[in-house]
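Please find one structure pasted underneath; my questions will follow.
Here the complex is missing one protein chain, while the rest keep their positions.
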Amino acid sequence: MLELSLFFILALFTLGGSITMVVSFQPLFSAFGFLIAMLGLAGLFALLNNQFLALAQIMVSVGAVVILSMLTIMTVNAQVQNLPKEPHKFIWLILSSFLVAPITVLIYTQLNTLPATLKGAETITAKVIGNALFTDWVFPFEIVSILLLTAMVGAIVIGRKHLLDTKACS
Amino acid sequence: MSAHLFFLLVALLFSIGLVGVISRRNLFVVYMSVELMLSAITLLFATLSQTLNSANASVMSLLTIAIIAAEAALFLAMIIHLYRINRTLDSEQCTSLKQEAL
Partner (left out) sequence: MLSIIVILPFISALFLGILYLSNPTKKRYKLYTLIGSGVPTVIAFISFGLFFKLFNGAPSLHEDLFNWIAIGDFEIPVAFTLDRLSSIMLVFISGIGALIHIYATGYMRDEEGYGKFFSYFNFFMGAMFLLILANNPIMMFIGWELVGLASYLLIGFYHQDHDNITAANKAFILNRVGDFGFIMGIALLFISLEGTAFTFDAIALNIHNIDLQTLTWIGILLFIGAMGKSAQIPLYVWLPDAMAGPTPVSALIHAATMVTAGVYMVARYSFLYVEIPQVGLFIAYIGAFSALFAAIIATYQSDIKKILAYSTMSQLGYMFIAVGLGAYSSGVFHVFTHAFFKALLFMGAGAVIIALHHEQNIFKMGGLKKQLPLVYVTMFVATLAISGIAPFAGFFSKDAILASAFASEHYLIWGIGSFTAFLTAFYMFRLLFTVFIAPASSENKLHSLPKSMTWPLVVLAIGSATAGFLGRNEAYGGENWMGHFLALPDMVIHLSHKSEYLLGGLNMLLGLSGMFLAYKMFAIKSEAPQERHFFNRLVINKFYVDTLYTRIFVQPLLLLSHLIANVIDPKLFDGIITTLSQGYLLVGRQFSRLQSGKVRLYAIQILVGISLMSYYMLFKLGVLG
């Protein structure tokens, strides 16, 4: 019972944060919504007895990604006139919701065909994950490390000033 | 408590992300919507790790989080770049893929 109420509270946070994020006009509000959603997700991970993931989520998503996003938003410091005018934002949102709705239903119904009993016997700790990561998952792990390196290099290259001369958009 | 609720939450979060991507023009919101879709996937993996009682799904979840981080770096760099050029965060301003009139 406690778990269920905890789940609903966390789910409410997550959904509320995401909806705020999608709907807000100001990017910073969106970032706050995103932050709340990420925190809610971390809580859900903890609820799933997934200690390590919860920590990783807080550290990476919240601590790094969201903070970095906010930092960027504030660095860009876009004025209201520089933000896109979206006069029919809500019409777009409702229309696209209708488009996405069947996909949601389809995803949900298909996911429900998976085994649905939460065993919850074992807490997934750093040890368990580490064992798996460095035995069966070494190769993907290394690939991901290369991906991260590549992303870093790419970000630096994209951010360099001389690229300004090339006209990416009109 | 069963995993159905988690599945429902995953579907909803993914859909909200999708709606954000296709209906918003603000590049930051688009970026965060993409992140939200990926996060929904990490939640799905975490849930599966419980239902299947296996650490492998958790590892995949962890790798997905790493991908989120990598993507964040690139996406933010691109947003900054586009903003420097266009002085706007409007995705509709980027139309160089357009077919010139015959």
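We call the chains A and B, going by the order they appear; numbering starts again at 1 in every chain.
Keep this in mind: a residue touches a chain if its C-beta (ideal position, glycine included) is under 8 Å from a C-beta of that chain, and two chains touch if they have at least 3 such contacts.
Just so it is clear, the structure is predicted and the values come from calculations on it, not from any experiment.
Novice: Using the touch definition given at the top, which of the shown chains does the missing chain touch?
Specialist: Displayed chains contacted by the hidden chain, ordered by label: A, B.
Novice: Which listed residue, A:75, A:109 or A:123, touches the chain dropped from view?
Specialist: Result: among the candidates, A:109 touches the missing chain.
Novice: With the full complex in mind, choose from B:21, B:40, B:55 or B:89 the residue touching the hidden chain.
Specialist: Among B:21, B:40, B:55 or B:89, only B:21 touches the chain that is not shown.
Novice: Which residue numbers on chain B touch the omitted chain?
Specialist: Residues of chain B in touch with the missing chain: 18, 21-22, 25, 30, 91-92, 94-99, 101-102.
Novice: Using the document's contact rule, name the residues of chain A that touch the chain not shown here.
Specialist: Residues touching the hidden chain, for chain A, are 96, 99-100, 102-103, 105-106, 109-110.
Here, only the chains that are shown with their structure count from here on.
Novice: Could you please state the distance in Å, as a whole number, between where the Cα atoms of chain A are centred and where those of chain B are centred?
Specialist: Once rounded, the distance between the two centres reads 6 Å.
Novice: For the complex, which residues does chain A have touching chain B?
Specialist: 3-4, 7, 11, 14-15, 18-19, 21-22, 24-25, 27, 30-31, 34, 37-38, 41, 44-45, 48-50, 52-53, 56-57, 60-61, 64-65, 68-69, 72-73, 75-76, 78, 82-84, 86, 89, 92-93, 95-97, 99-101, 103-105, 107-108, 111-112, 114-122, 124, 128-129, 131-133, 136-137, 140-141, 144, 147-148, 150-152, 154-156, 158-159, 163-164, 167-170
Novice: What residues of chain B sit close enough to touch chain A in their complex?
Specialist: Residue list for chain B touching chain A: 1-20, 22-26, 28-29, 31-33, 35-36, 39, 42-44, 46-53, 55-56, 58-59, 61-63, 65-74, 76-96.
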